[in-house]
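Just one protein chain is left out here, and the rest sit where they should.
By written order: A and B. Residues from 1 in each chain.
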Amino acid sequence: MKRLLAILPLLIVVVLIQLLCTWTGTQFYLTQMTMAAYYSLLIIGLCVLMGYAGQISLGHAGFFAIGGYLSAALTTRNLMPYRQEWLVRFLDAGGLLQSGKDMYGADLLVVWPWAAAIFAVLIAALVAVLIGIPVLKLKGHYLAMATLGFGIIIYRLVLATPWFGEADGISGVPPFELLPGLVVRGDVSGRVQNYYIAWGVLIFGLFLLLNLIHSRVGRALRAIHGSEDAADAMGVNISRFKLQTFVLSAVFAAIAGILLTHFNGGIGPSEAGVMKSVRYVAIVAVGGMAHLWGAMIMGVLLNFLSLRGVFGSYDDAVFGLILILIMLFAPNGILTLISRKKEQAPEPAASKDEEA
Amino acid sequence: MVKNSILKKCNHEKGKGMKQMVSKVMMGAAALSLMLAPAAWAENIKVGAILAVTGPASFLGGPEARTLEMIVADINAKGGINGNPVELIIKDSAANPEKAVSFAKQLIEEDKVLAIIGPSTSGETMQIKKIAEDAKTPLLSCAAAEVIVDPVASYVFKTPQKDSDAVKMIYKEMNKLGLVNVAVLADNTGFGKAGAEQLAKIAPEFGIKIVEKESYDTKDSDLTAPVAKIKANKEVQAIINWSVAPAQSIVVKNVRQAGWNVPIFQSHGFGNIKFVEVAGAAAEGVIFPAGRLLIAADLPADNPQKELLTQYKKNYEAKYKENVSTFGGHAYDAMVILEAAVKVGGNDRAKVRAAIEGLQNLPGTAGVFSFSAQDHNGLTIDAFQMMTVKDGKFVAYNGTGK
Partner (left out) sequence: MTTELFVQYLFAGITYGSIYAIVAIGFNIIYNTTGIINFAQGEFVMLGGMISVSLLPYMPLPLAIGLAVLITMVVGALIEIVFIRWLTSPSVLRMIIITIGISILTREAAVHIWGDNIRSLPYFAGNEITTIGVLGARISPQVLWVVGVCGVMVCTLHLFFKTTSVGREMRACAANRTAAILCGINPRNMVTLSFVLSAGMGALAGCVMSPITYTQYDIGTGLAIKGFTVAILGGLGNSGGAVAAGLLLGIIEAFSVSVVPLAFKDAISIAILLLILFVRPHGLFGSGEAARLKAF
């Protein structure tokens, strides 16, 4: 209940932003706010992994790409020519396919987005388990290298596989009808609705994670982060908690990938790139490693600015600079600096979680 | 440095917005009132450009952005189009499709541009094709892949020549030389991918057989091993190296260093003298189709493109102290087409679109454009000329290959 109250100001801010944008006729800001919210979903998941479980991942763009690419590939692959094959007929009979038309009016028979999304999340979770079991045994530089390597493999695979569109990526991804009348899509008419879908998902994710870190799991994670040996001696099943957090953050990344891909109508290999993974780590670091609110605010802010092209050709340079400055002067996150200077941080809950 | 001024300009233009956005999140929603809609520029002709100025495709987006800056300055110096100044908004996507999507929506809905030039890569173009079509905003892509205009979307155009025409030029030449079995090496960009597809599709028409096929990364720094593999296949009579990235020069070098004197054909992605310089002596004798920009000075005086080509080359090289490339030319053409269309259709998206379809015999850097409702590329195979490298320079190929 306390957590619910902490979320309330955020909800109010979200609604206020939308109303203000509508009143001032600047609704176009909502497009990038929506995209930034999806990236932030990945970032808060990564924040729990890095800040609370203490495990760095330089390969989270890989999970984002698994989600986005699988759902994109399944929902764009036209099964019309294969409709006599038993598998296609079986899927069709099971209600897992949907028909539609592409932008030139040709008939399409593709996998139902919900089925594709569930499949993509399951695969991402499965990959996370398979990779996580051996990888999370590693520490320090070895862990960094292993996760980086995982990210590179995913990047290379999407870049070399015709099914994933190679360098062009996948375009023409259809809208995703979450519930009747609630559709993830990118056109102007769905803008306000999609803003609320994205923020609804993000706030729900944040709520889940806030609960998690204040539960038994969260305490165990903090114990692990403090000292693995001590936690082990206290009977905390370290590898299980680490793995669960890893899988959870991978699922968050995959969901973000799926929804953003449907919103954008496509995905390209850059989403799987090493630079993306580095960026996510950077944003978590800027927000303050073990600071969910900080990670979310920074995730929204920096992605929003970047997606609007505010940094122009200095986009990467700005990220690099922020990264260094924060790590040198405020390794606990930028919000620690601000809250020290003036006590008007936007969310009152921020300082509370920071102590945790 | 003049070259870098564009990089800087991309930043300057949004500096104000950034401060506003920072304050917004810091101080809450109250700051939003600062961001009222930008003042209306009723008479300005707003042109948006989404280009990969930095990032992995900067060798395309860089010259494109510089070219656009130059030509727009020229147009405005002459009093604009129909007396209205052109306002150019360049967005650097760094070849990220998700940024291209964001920028396209921003340019269309927020900046309310008349048309969008770019993106530089085919992947990005395909991602925003539907956005431009739905928003009824003309999109003039600088990427080559034919899927951009085939099937035709009514608002989407492209300025580079057709891949299939380049393939036909190469295959015709191979037929003349009696070469049948080829090895295809393509880079892993959208350009390389599209080229490799066209090469495979058209090969039977000309009786060509593709016996080896590899794709390399644009960042590959040594390709001795794949070249050795292809060389070991004694059937190979010629190499087609289809790429737009600097790595294509490495292929050429590695082939010659392997002591292999096989004929090498390249694509129109070779149209940057930089690639010849770094390949040095190995580039001699490479045969490729390209637009006439590269040999502007050698063209006969009655060529309809001659005046425009020599002028572009002279101005660009004087302004930026670097050699002109066909890539920058694609952005040049986009602006030339847009200028001609605005003269007819005025400052109106639908009318400009219709005007582009009506353009006939318009000389550009890539060729002479004649659009129609079915043809949104406007170029024919005549836009290409076979060229070769002689003494480190591009010269017209006269058909006396090895």
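Definition applied: a residue touches a chain if its C-beta (ideal position, glycine included) is under 8 Å from a C-beta of that chain, and two chains touch if they have at least 3 such contacts.
All figures in this text were calculated on a predicted structure; none of them were measured in a lab.
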| item | value |
| --- | --- |
| Absent-chain contact - pick from B:Asn82, B:Asn175 or B:Thr224 | B:Thr224 |
| Selected from A:Val88, A:Val173, A:Val278 or A:Ile297 as touching the chain missing from the view | A:Val278 |
| Contact partner of the left-out chain, one of B:Lys158, B:Arg256 or B:His330 | B:Arg256 |
| Where the missing chain touches chain B, by residue | 1, 3-4, 7, 54, 56, 58-59, 62, 188, 214-217, 219-226, 228-229, 231-232, 246, 249-250, 253, 256-260, 274, 278-283, 322 |
| On chain A, residues whose C-beta touches the chain left out of the figure | 50, 56, 134-135, 137-138, 140-142, 144-146, 148-150, 152-153, 156-157, 159-160, 274, 278, 281-282, 285, 289, 314, 316-317, 319-321, 323-324, 327-328, 331 |
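The criterion applied here is as follows: only the chains that are shown with their structure count from here on.
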| item | value |
| --- | --- |
| Separation of mean Cα positions, chain B and chain A [Å, integer] | 33 |
| Chain A-facing residues of chain B, complex | 6-15, 17-18, 21-22, 25-29, 32-33, 35-37, 53-54, 91-92, 94-99, 101-103, 105-106, 109-110, 121-124, 126-127, 129-131, 133-135, 145, 151, 153, 188-190, 192-193, 215 |
| Residues of chain A touching chain B in the complex | 13, 16-17, 20-21, 24-26, 28-29, 31-32, 35, 103-104, 159-160, 165-169, 171-172, 186-188, 260, 264-271, 297, 300-301, 304-316, 338, 344, 346 |
